[in-house]
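Yeah, one chain of the complex is gone here, protein chain that is, but the others are all in their spots.
By written order: A and B. Residues from 1 in each chain.
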Amino acid sequence: MTVMEEGPSSSGGAIYVPHESFVRKRAEEAVGELKEGVEPAKKKSTLRALRNEIIGDRTKKFTFVKEGAVQAVSKILRDALAKPAGFDATTTDLVIQSAATLGSFSCGLELGAEAVIESGAVTDLTQLLGSSDTRLVTAAARALRLLFQSSRASTLAPLSDSAILLLIKLLPLEDELTAGVSASILAKCCEIHGQQDRIQSFGGLKAVMRLLQSKLNKVQEAGMECVAAMTSENKELATFVSMDTEAVSTLLKLSKTGSSSTKLLACRCITSISTQPDAPEEIEKLRMHLLPVVIKLLKQAYHPHVPHVLARLLYDKQKLQKIAYDSNAVSMLTAWLLEAPGASPPQDQKYVKEGLLTAIGIISLHNEDARRSVIELKGIRTIVDALRDEDERVRAAACLCAKSLSRSRMAIKSSLFDAKIDGPLLSLLSDPSPQVQQTASATLCNLVLSFNPMKENILAAGGVRELAMLSKSMDSILRLHSTWAIKNLLCRANRRIKERVMEELTWPQLLTLLNDSEPDVQIQAVTIVRNLVFGKMEDIEPVVQYKNGEVLSILERLLSPSSGSSAKIREHAIYAVSNICSGSDKHKDMIIQSMILSSVLQCLRDEQSSELRVAAAWVIINLTWKDADDEASAKARIERLRQMGFEDQLESMKDDSSLDVKDRVVEALRSFK
Amino acid sequence: MLGSQAKNRMIETMAKEPSPSQLNTANYGNFLKVSKDKLSVQYIGKGSHSNDVGAIQADSPVPSDVLVYYYEVHVRDAGERGVIAVGFADFHFRLSRQPGWEPNSYGYHADDGNKFHNSGKGEEYGPSFVQGDTVGAGIHLENRDIFFTKNGKKLGVAFSNVKATLFPTVGLHSQNEHVEVNFGAKPFQFDIEGMIAEEREQRQFAVLQSEIPANACHNIVCSYLKHYGYADTLKAFDEDSFKDQLRSNEENLQAFSLEDRKRVRNMLFEGNIEGARQLLIGRQPQLAHSQTETPFLDAFFHLSVQQFIELLRQEKISEAVEHARTSFSTFQGHSDQIDQHLEDVLALLAYKDPYTSPMGYLMTTTQREAVADAINSAMLEASSNVPTPYASSGGSKTSKSVLEKILVQLCRVQAEIRRKNENKGEIFNLEDHIA
């Protein structure tokens, strides 16, 4: 920051330029007059003058902070409070002016806010809140609010219970403006220190809600600010508000008729209460009524909270997501995203970006048109860049957005591939945030499903190594997503890809996954096997070869009635078996000689699952398939199956209730004839 | 402050005329079944011919005294073909036709999302709508255009220059079609309050762009205070605003100075009627003999009446009667107004407690203020060397202050604007802008 180093450009040389030191010297003198030992009347006039100098003037604040004014003023406040007797007029004025001065130093200048926090004035100011002199209370509350709204507020220590209690006691004041100041501070206590439950334990929410009925707009706004902060992600408090019909109807009215800042605050409150899980129907319905208001706010002003409110409102509500898309929300959000840095103040940029990406992600989760809009508006590049953002929440939001977009094959083939999403996405697999890892691995599942060049890229970039690592995670969701992604990667993959994957995943790890404690992970592991053995004999060979058929014996175990495996696992396992049976005679004989066959028979007899019966019929079809050059071995297998009672079983299924089963049964029986 | 303003605004938008509240069950199209609450309707025919449409209208037309009228229709069941039409039509509309097919009818149709007016052929307009959708129809009465909404989103102006008195009208045309109409008893899906608030904001913004002379307000206030003889207020105002203009010089040339007018006003407020009379006659001796000539006929008449009232106030009944007998006859027969007023005043004698009588208003301080104004006005008129052309051209006997001229002009111009708009749109109410 430059202070007084140069005059206004056009004033030329005509103006005498006071030296910086001149101003500094004066400041130094002034601070000297605030020190101990100076006569109170002198102190008082100097303090007032100081107050008038710095209010609204950052340059002056800077100069005085440098000269130690904050320490001096905070000392005046402390000394006054240390005196046991009540204040005389001069002391009262000194206290009020110190509070005003400390408040001003906290505002608009980081250095000032830091100095005030360091000086320990917060304790003295909160103590003043309990004064019987309303002038002192108002002065202290105003100063505290400025401090809590400053850019350094995050470094403040949480307020003590007694301070919170004093603030709550201000809420029913006749002087509603001071009550509003208190509500704003309490809102910050929630946002910065998560003290909503403490506040509520003193009955704070009820008292804050009363402010909504004030005739003074600023007081209503402060009340809403606090209600929004207290109910955000707090189910109990949100329910508390939603049960107060007067408060809800006031909020609804304010959301429709107030100024845009009033509207937004009302929307934040209503969003909090209407998006709670198991909110009553009439409260949940408010989301629908709120949506047009929020969309309009999106159109009108770049307010940092708007995208977040929109995202929360739409979460889990496909119908609302559709309406939001129809109302042009995606193009407004994307346009804002593309010009994000210019549109918001620096301290809000990350928050805004997070909101925009989340909202875009949620709207396009089930909506291909929305995804196409994002692509057409050239939003992909920015979204992919955001995957690398230094802010964890932005990365998570970008990842969510990428996940929605990756549901579109068109998006994968064109823009996501062109924007080289694989690099940043893969690095998110080792992100410090588990949330980001989870979403990133889910996104990867979609990316690798069908588009070969993308598979190649991800392989080349070491994606499987990352996935293999994640498959060892303690986090079962991460294990699930990573095995799922590997499964998708293997889907219709060529042999080279399969080999590369298994090099990274390794056979022992696959066996571990087949024995995973989570059934969902097990399913994915079985489908990995199923995809591995799909295709040619060369594809089957490595699987059955590994450790003399270790994989086969796991399948055998998974299929045995005593395993307690779910129908889904058994179905995929049977299909894996069926794929193996499509291999060479050797492969078929491995199955014929294994215990798997009796499980297959069990599956044919399973009345519950027609899918299982179909899968089992496929095994028989493959086993009894007669190749032109080696009919003999087929005949031997057929005989063996007949001995085991497969033919009779199939005969009994010719009138199966499932058409699919019937067709397969008829086809299988043909070989027995 | 803001909160209460917003509340007022909401009340303002409510029509004073009857507004549609339910479906008209006295007369509606064929094949329709209307629910008991008269808010939903179902098509029970086959809908095989183009004349098999079943249309139904609201029980009242769109009120003419609102800024925007709006209603919504929720499609419960789109039926076999989903050929529902939502819109407006006039009183003579044939109920076997879809709104939009006929003259003086306007519709937004579900199957193709097209808009229709006076034609069986639609024009491209919005998206189609189906089961579960809510569509709305609105008229902006001051711009005279019709718009529609779907699921809370405004689809833009569909028709402009809309005339005639219209009823909300819905047409159904295929089996099982079932719609629910909301005339505002339940909250709308579209943010109509927001739209109205926005319209007003835009208007207010345009109004604020009008430039007026920087000192206009000060001068209007000064001239008002001068006009009514509020001399002390004027002095305090001048001091507050640091304007040390000397007004007395110009005043001296006139029949009655500002100071005179202030003194008369004060005396009337104190009930000193005789003092006021003396001051008038003292300044203009000829008045002693010509009390029934303009501009002082009204003045002396009111003075005389007020004297009577003040005597009653002091409970000097016989003196009051005596005063009436000697003084009122001078004025009797000059105009019907005067005679009527005398009758009212004398009626006070009939009541034991005149304060609570039907004529009680005569005993209030507001009445004193009114008398003071009448006399002040006469003094002003006598003082002005050039009679103001505007005061007399309006046919009114009393001269008007600049403020009053401006306010009267405002009411007239606003009424004229509404008249030019075929008497549609909100009625201007001065009180809304003062309270």
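Basically, contacts are C-beta pairs under 8 Å (C-beta built on N, C-alpha and C of every residue); 3 or more make two chains touch, one makes a residue touch a chain.
Assume contacts and distances are computed from a predicted model.
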{"item": "Hidden chain of the complex, named as in its UniProt record, picked from \"Mediator of RNA polymerase II transcription subunit 27\", \"V-type proton ATPase subunit a\", \"CTLH domain-containing protein\" or \"Osteoclastosis associated transmembrane protein 1\"", "value": "\"CTLH domain-containing protein\""}
{"item": "Displayed chains contacting the withheld chain", "value": "A, B"}
{"item": "Residue touching the undisplayed chain, where the options are B:A185, B:I317 or B:C411", "value": "B:C411"}
{"item": "Which of A:K218, A:R500 or A:R640 contacts the chain that the document leaves out", "value": "A:K218"}
{"item": "Selected from B:R265, B:H302 or B:H323 as touching the chain missing from the view", "value": "B:R265"}
{"item": "Given A:R48, A:K235 or A:K317, the one touching the chain that is not displayed", "value": "A:R48"}
{"item": "Residues from chain A at the interface with the omitted partner, ascending", "value": "2-4, 7-11, 15-18, 23, 48, 51-52, 55-59, 100, 103-104, 107-108, 142, 146, 177, 216-219"}
{"item": "Sites on chain B contacted by the missing partner chain, in the whole complex", "value": "1-2, 206-208, 210-217, 219-221, 223-225, 228, 230-233, 235-237, 239-242, 262, 265-266, 269, 365-366, 369-370, 373, 390, 393-396, 398, 400-421, 423, 427-431, 433-435"}
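Heads up, the rule we're going with is that only the chains that are shown with their structure count from here on.
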{"item": "Chain B-touching residues of chain A, taken from the complex the two chains share", "value": "214-217, 220, 252-254, 256-259, 262, 288-289, 291-293, 295-296, 319, 323, 326-327"}
{"item": "Chain B to chain A touching residues, read off their complex", "value": "1-4, 6, 9-10, 127, 132, 150-153, 187, 189-191, 193-194, 197"}
